[in-house]
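Notes to accompany the following structure.
In this view, the complex is presented without one of its protein chains, the others remaining in place.
So that you can tell them apart, the chains are marked A and B in the order they are listed, and the count of residues begins at 1 in each.
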């Protein structure tokens, strides 16, 4: 997902407070920023929301890659509006993280120096226009799987950010599918592009949910805190079940020979992605890790004079106002 | 000196006649820019007719540990609610 393999912290707080806190979560209460919370809950959330926010920001890049090459004015406007939404979603999430006592600049620094991660999916390149469709359809589709349940997460600001994000994202997946449909019903070359995009994005999309976490202690803790609602495997299965008929409708083939309907479980059996590739991407060895980080570092570095210039002006005019009074 | 822009809380009136509602926050060097950023960030889908911004640092919040004393005393003041009173049907709507 946008927040993959988030490690939870072990709690060292007073057991009585911990029990009362857990009881509130179990009762479905929302935890608000100024209320008592275990230090571990706070730290885990900062990591998770921060990673989620970073993913939105880095996620602007692969799609932004095609804004200047969009083939019609309408497609250009749609794509631009969509990538702009990603920036907005990053902003909402950073603000949610900030209520936990970390600054956005702090989080940004940690992204840029590699101490914090973003989703593996954004280290894959967008090579053809069909990839823009595939990203909307598959990547946003996978993200929505996770974000919809997170609207019910226990931390109030995170939950509210997810509600806003889900409301805005509902058009993202649809525009991706609409684009894919134009390609899949187009010329032979367009069809080939659509199939090629599906071939390249299928397994990276499955990886977005992270490796199986049935045995993970981090997952168990996060689920108890309701900052994770479903297991990775549950969401992955749901995603495959939803996506297979959509691909069939487009006349595209999912690149998996083992894909077969399983009557017993009422879902599709499918091949696992290559997890060694996933770990390499997380380590920085994906096709685009270096380019993505360089782009973000450059934007931040080149923007410093702008941010400082505006701050300096605000200070000056505040001082002038005081002097005039 | 940190040059991070301060944080602002954003309140938007969605339609004429409604209250301003808290919609989120953002960073801006001063109030004027905070309003503009709020327009760009929080009304992309035609969500507002009026914007308020307040420096987050200026918000004074009630303390969560005071929740009991602050809010529970209102629990048993049932007579403040109109449904507390029985009005005979013959009297009609009141």
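Everything that follows uses one rule, which is that contacts are C-beta pairs under 8 Å (C-beta built on N, C-alpha and C of every residue); 3 or more make two chains touch, one makes a residue touch a chain.
Here is the rule we go by: contacts and distances are computed from a predicted model.
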| item | value |
| --- | --- |
| Choices "NADH-quinone oxidoreductase subunit M", "Fe-S cluster assembly ATPase SufC", "Phenylacetate-CoA oxygenase subunit PaaI" or "Amino acid/amide ABC transporter ATP-binding protein 2, HAAT family" - which one is the UniProt name of the chain not shown | "Phenylacetate-CoA oxygenase subunit PaaI" |
| Candidates A:5, A:91 or A:121 - the one touching the absent chain | A:91 |
| Candidate in contact with the missing chain, chosen from A:245, A:284 or A:303 | A:303 |
| Touch criterion as defined above, residue of A:64, A:210 or A:273 at the omitted chain | A:64 |
| Interface with the unshown chain - residue positions in chain B | 5, 26-29, 32-33, 36-37, 40-41, 44 |
| Absent chain, residues of chain A that touch it | 57, 60-61, 64, 67-77, 80-81, 83-84, 87-88, 90-91, 94, 129, 182, 186-187, 189-190, 295, 298-300, 302-314, 316 |
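The definition used in the following text is that only the chains that are shown with their structure count from here on.
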| item | value |
| --- | --- |
| Distance from chain B to chain A - Cα centre to Cα centre, in angstrom | 29 |
| List of chain A residues in touch with chain B within their complex | 32, 34-36, 81, 84-85, 88, 91-92, 95, 98, 103-105, 160-161, 164, 168, 304, 307-308, 310-311, 313-314, 317-318 |
| Residue numbers on chain B that touch chain A, as the complex places them | 2-5, 7, 23-27, 29-30, 33, 41, 44-45, 61, 63-65 |
